[in-house]
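Missing here: one protein chain of the complex. Every other protein chain is in place.
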Amino acid sequence: MKPKVAFFDFASCEGCQLAVLNCEDILLDILGLVDIVEFREAMSETAPRFDVAFIEGSINREQDAERLRDIRARSTYLVAMGACACIGNVQARSNFIAPAENFQRVYGVEDRNMVQTDPEFWPLWAHTRVRAVKEIVPVDFELRGCPLVPEEFVHLVKALVTGATPRFSTQAVCVECKMNENECVYDQGETCMGQITRGGCKAICITNGYRCDGCRGILPHANLAAHHGLLQSKGLSEPQITNRYRLFCSAESLGRVGRTGHDK
Amino acid sequence: MSAFFVHKEAVTQWIRHLARSNTVYFPQRAGQSGFRFKPVKETTEIQFDRYQPTLAPPGKKLAPAEEPLFRYRKQGDAAPELVPILDQSPRILAGVRPCDLKGIHLMDRANREGHGDPHYLTRRTHTILIAHDCLQPCDDSCFCDAVGSLGWRDNADLFLTSLEDHILIEVRTGPGETLIQGMNFPVCTDVAAVKSRAEAQRAQPFGRQFHADLARIPAIIASQWQAPVWEKQVERCFSCGSCNLVCPTCYCFDVHDDFDLTDPNAGQRTRTWDGCMLPQFAEVAGGHNFRPNPAARQRHRVKRKFEYLTERFAEGSFCTGCGRCGRQCTTDIDIFNIVNDLIDHAEANS
Amino acid sequence: MSATPHASDPAIDPALYLPRMARILEVTPLTAREKYFKVELPEPLGHRPGQFVMLSLLGVGEAPISISCGPRADNMLEMVIRDAGSLTHVLHGLKPGQQVGVRGPFGSGFNLDDFYGKQVLCVVGGLGLVPMRSLIQPILAQLDRFASLTIISGCRSPAEELYRDEVRAWERLGQETGKVRVIRLVDRTQNLPWDGQVGLVTAPLSSLPIDPAQTVVALCGPPVMYKFVLLELTARGLSHAQIFVDLERRMKCGVGKCGHCQINHVYCCQEGPVFRFDQIAHLPEALQ
Partner (left out) sequence: MTNNAKTYTIDVHHVTRVEGHGNIRINTRDGVVEDVKLCIVEANRFFESFTRGMTPHEIPWVVGRICGICCVGHQLSATKAVEDAQGIAVSPQTVLLRKMLNESQFLQSHVLHVYFLAVPDFVGAPSVIPLIKTHPEVVKRALRLKKLANDYTEVMGGRTIHPMSNTLKGWRRLPDLERLEQVRNRLAAAVPDLLETVGIVKTLKIPGYERETEFVSLKHPDEYALYEGDVFSSDSKSSVPVSAYRSVTNEFTVAHSTTKWSRWHRDAYAVGALARVNNNFDQLHPEAKSVAETLGLKVPCYNPYMNNVAQVVEIVHCAYNSLAMMETVLNGGLQEEDIHHTAQAGRGFGAVEVPRGILFHEYAFDEAGRCCDANAIIPTSQNVNNIEQDMKAFVPLMLPEMSQEELTLHMEMLLRAYDPCISCSVHMLNIDFVA
């Protein structure tokens, strides 16, 4: 029996679903291994139950959390797909800003006043807080990265089919940087999050001339004190450092690095 | 064997010439500060003078970051078809410096011991080494002289020494000889004289030196199991493994299987670089980790280079002093400093 | 001109990493987490007690697994596998008739010469019984060549007991011959029926009727066990040279190349996994 697979999206750019659709040369082979029973971005069908639910996006509202719990109840395995689902991604930066402030900045004072005085709107903004999927329901596997790494998606699908345990890197991005023989970002006078970031992306950003901004989240064993000190020694100010730590891995770095609470 | 004294320009032409019918790797500029061993093309700049150790040592061409061990195809009840993947493509590594030359020698030893590793050794027999001497330290991170790599030339097929605008080419092996056949290079009549002129130009002292004789270092380090140096030196360590992966004498690996999407009955077993500084390196099923903290891992790495493998293979040092690990460590942990700290600590407490 | 290669290296064995195929003959659950496997190889394995094989499934992976049977002339290989991860989980789903890959045997193993004529004491914890059986079987097969055999076998609860019937058969053999003693322990009965003792494997050691001068010990169990058993044995006056330990480390190749199994300067897969303890007692990482 081919496993029944479904895709669901929450607050995200839907780039991870697209990354799956972008596996053009192997898409048909993957469809030979699994049955896709729900994939809103690409098809109209829906299904009551599935073996594997892929969840894309962060959970920002209670109504989304409810929908997620329902999906969890209907699936055997649940996979968090992409940085939004795994760690909250860039939008989790808004957790450090007061909700009313967020609202005003995007919609202006008038709209903010309107929604603040009309109770019908309250649940929609007052409770907005960006959460990773694992903050709400148990997650079996994580496909990290912004966007996810197609090779890891394929690896996971294969493992699900054979019954093997999928293996994802728990090593720093530096490992893959060395495998690619990249020049270290620090040797170019820049700073990098690679040393404390989970690998698995083949250090693609550095390989293409950029630095690592940590989209795959902070390693469990990360030496944050050392990294913070290193950034300081390279001349970054405290606000600059905070900004860097919160670029992608905000939710995961909550309480681990930098200040917490609301910034002005 | 024979020796030639050739103008640099002609040597450059010769390397380009070799590259037309062979894969020739030569250190080439990469990025703002680094060099890489990359295949020589028509447009490649071949120069021997301005050298920085490459990001990865040339020996890694013999043990790539990821390499298939074998391919398989299951065939129902019958035994599966298994095909080992041995890379027999010929290659020439040119511009290899003494530290890396010794690194390859040490890799040869480790890979030939006991069960010989067929993948490394097959590549090795198909590799020709054109080495080049160093008369000046490449930068202030290296310490090749301190670990006895500087004079290394044993496993070179051809050994080159630059002297002003000429290069002395010493032929050391049969395969080396074939590379200069038909070149009509001017024969060097007095090798000893050229060498002593070169020797006179060699920097003194050459690069960083330890606070103790190399011969005493294994015993000193052995006595320092509990030294506070370990903890102090790794406070800043990220356990990123960079120091392992760029080292010319690190060869540990991990293994994994993968089947083909197009045919789930076929696939391959692959090995990838691993390193003892990485946190899960010594973790076993059930979660027990035999080296759970960075200090224990760092101690293992240093002792491998200066004590364990040194004794196992009766080599002066398994560290070649190339300085890569210190250069690549973003938090400036340098094996040279660790060893010196240990020596100092041992002296202070004896 | 094209470069001529160096002369071929006699150390090259192209098949070093290729598994031989074996067919599963029997799979029997021993506990909730462990299954017994009997597989048939194309030719006899030719192993010593205490050696291990690299067991693999193509497309899934490879792992070191102890040989659980004594040396034998036929093509059989017996193993006990705990569902502990990727490969072992898939192995648990296999049925007789299916194929597995085997490389080996690897490692040092026990040398029976060290045990002949001695009072043999085997101390095992949990899965340690699995490799120890490869030593116990040949001893039982030629009991007259040994002074006695004492087996102290502990596990966490009655539900985790391995080779339940076989161990009791050894016990009965002891009653018949008077040469074999089996002490079975559990840490806790967890309210299950239990006909053995309750406690740690170290408990019976202090009062065990053995002659320290005539005793040789074989020890295998989880990492925490060694330290305490060794303390007890030393207290009984045994020297390190009389004790053989069977250690576990992470292994990826089995042939001394991948570097994972190093204990200080020693390669566990080459010089081990069985060591005479005096040869490694000075290694700080040996019993971590």
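Labels for the chains are A, B and C, by order of writing; each one numbers its residues from 1.
The rule is short, and it goes like this: a residue touches a chain if its C-beta (ideal position, glycine included) is under 8 Å from a C-beta of that chain, and two chains touch if they have at least 3 such contacts.
Fair warning: this is a prediction, and the values are worked out from it, not measured in the lab.
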| item | value |
| --- | --- |
| Displayed partners of the chain not shown (whole complex) | A |
| Contact partner of the left-out chain, one of A:75, A:94 or A:223 | A:94 |
| Where the unshown chain meets chain A, residue by residue | 9-19, 21-22, 24-25, 27-28, 31, 36, 39-45, 57, 60-61, 64, 89-91, 93-94, 96-97, 101-103, 105-107, 110-111, 114, 121, 124-125, 128, 130, 146-147, 204-205, 207-210, 213, 239-240, 243, 247, 263 |
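We take it that only the chains that are shown with their structure count from here on.
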| item | value |
| --- | --- |
| Topology of the chain contact graph, where touching chains are joined (line, ring, star, complete, other) | complete |
| Centre-most chain [mean C-alpha coordinates] | B |
| Pair of chains joined by more contacts [C-beta pairs], B-C or A-C | B-C |
| Distance from the mean Cα position of chain B to that of chain A, given in whole angstrom | 38 |
| Rounded Å distance between chain A and chain C, as computed from the means of their C-alpha atoms | 44 |
| Residues of chain A engaged with two or more neighbouring chains | 162, 167 |
| Of all residues in chain C, the ones touching two or more other chains | 59-61, 85 |
| Chain B - residues contacting chain A, complex | 30-34, 36, 55-56, 65-66, 235-242, 245-246, 256, 258-259, 261-262, 264, 272-273, 275, 278-280, 294, 328, 330-331 |
| Complex interface listing, chain B residues touching chain C | 18, 21-22, 69-70, 72, 74, 77, 79-80, 82, 84, 86, 88, 90-92, 110-118, 121-122, 124-128, 173-175, 178-179, 181-182, 225, 251-259, 264, 267, 269, 271, 274, 276, 281-286, 288, 290-291, 300, 303-304, 307-309, 311-312 |
| Footprint of chain B on chain A - complex, ascending | 26, 29-30, 33, 154-155, 158, 161-162, 167, 170-172, 174-175, 177-184, 186-189, 192, 194-196, 221-223, 226-227, 229-230 |
